[in-house]
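The structure under discussion appears below in the form of structure tokens.
Partial complex: the chains shown occupy the same locations as in the complete assembly.
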Amino acid sequence: MLKLWALLLAALVMTPPAAAQSAGAPDPALVDDLVAANRILYDQGVVDGFGHVSTRHDRDAKRFLLARSMAPGLVTKDDILEFDLDGNAVDPRGRTLYLERFIHSEIYKAHPEVMAIVHSHSPSVIPFGVTAVALKPLYHMSAFLGSGAPVFEIREAGGDATDMLIRTPALGAALARSLGRAAVMLMRGHGNVVVADSLKLVVFRAIYTEINARLETEAVVLGQGKITFLNDEEAAAATATNNQVIGRAWELWKQKVAGGGK
Amino acid sequence: MLKLWALLLAALVMTPPAAAQSAGAPDPALVDDLVAANRILYDQGVVDGFGHVSTRHDRDAKRFLLARSMAPGLVTKDDILEFDLDGNAVDPRGRTLYLERFIHSEIYKAHPEVMAIVHSHSPSVIPFGVTAVALKPLYHMSAFLGSGAPVFEIREAGGDATDMLIRTPALGAALARSLGRAAVMLMRGHGNVVVADSLKLVVFRAIYTEINARLETEAVVLGQGKITFLNDEEAAAATATNNQVIGRAWELWKQKVAGGGK
């Protein structure tokens, strides 16, 4: 009996007073969707063993949900952790954290309208980050690229000898500034970041960013520099329409990974 | 008891007097094939979460069959609806309809010989819609391209600020006019439309349109502008032959999706 009291006391004492309080359990449907998002992005070839996807906590805009450090295709409910906007896990439970969680924390901090973020090494997009060709909307499915897809050069914020990773809040803040109002930002020699105002939409955008990159490479071969992209009005109008119909693709993608995925 | 009568009466009153009458239940084999067509087009990579395929009703040339708004890869018998040539669902049963059903209604209206239609964002075809390179028959399997593959520029009919979709009968009518006698028409910044005089043939053509586009892109790389396409006589003769043997591929494709597809 005495032992039990001692343990409870010790637990109280060990809790650091400045430790962040949890915003409470998130909506279980949101957690389900975040697990599905991880598996869909793997199944659709946007992420491989690396890359991550997060969503803001539904009960607190100053918190977000992200898996522990692991391959997205294997993520389960139990792997989801709560983070504050400095990139600290509220209760890490001894888990290893993604080195680049500051991509998420700093974008959420700087951009209140962003509700979900994907970071990936989406293959077809990589060549656009290391050449002078701009990623632009080839068709209505990727109309969100109409708001531009800037390239983040880490040498400007981090110097010439980084390991390319956004491993500090300062690098995350520089990335968030470069993002501006774009839905997609390329990271030279590394990958890209996609943002949206919902989890389903950010998954949709990440998938069609990859497809657009592949098709634009083919169009460059065919067009010899002459390609008709969506103009700004078309891109804006198609983006508004797409936002209404993404559920159609989400159902398909989700059902596909429910059966085990790849 | 009184309540039940009131409900029945209300139902009668609510039925609009001008509502179209159904042409009757279509041939169950045709519905089966339409479901298979949806799943085959997904399995073969012609459609993803978007795109649609229709067939004229076998009992009334002024009606056609098309799924409710959903991913083609998930379509079942119960999702098939009957439409009139103005794009109205005869009995929508509360289902959401494809925004672009006017692609189908207006082509069926303008082209009596067309019995089936595929609309897709078939990936390899997209670059041909935004560059000056014409999609032409590289080999006998895609000989139907010998009748030409015009590009529909929505800006001509809809102005510079559309969302790219064929969301009105007027845009559908413009599209149908541009199609002419071609089997395939590209839609700039959007996708393509394929037509044929049977459901199996339109599926065959949609699949080989995608393959031809991929191979033509490779031929452009190799040929540096010098490619030998089928000539008009070869294209016409090969088209006639292909139309006799498409059952061979249909059986394979159908069996593949019967096992669950992708």
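Observations, loosely collected:
When the chains are written out, they are named A and B in that same order, and each has its own residue count from 1.
Quick note on the criterion: a contact is a pair of C-beta atoms (placed from the backbone, for glycine too) under 8 Å apart; a residue touches a chain by one contact, two chains touch by 3 or more.
Since the model is a prediction, treat every value here as computed from it, not as a measurement.
Taken as a whole, the complex in this structure file is built from 4 copies of one protein sequence, with 2 shown in place.
Going forward, only the chains that are shown with their structure count from here on.
Rounded to a multiple of 5, the C-alpha superposition of subunit A onto subunit B involves a rotation of 90 degrees.
The mean-CA centres of subunit A and subunit B are about 35 angstrom from one another, to the nearest whole unit. Residue ranges of subunit B in contact with subunit A, taken from their complex: 48-50, 69-71, 73-74, 99, 121, 123-124, 126-133, 160-165, 188-191, 217, 220-221, 262. Residues 137-141, 143, 211, 214-216, 218-219, 221-223, 226-231, 233-234, 237-238, 240-241, 245, 248-253, 255-256 of subunit A touch subunit B in their complex.
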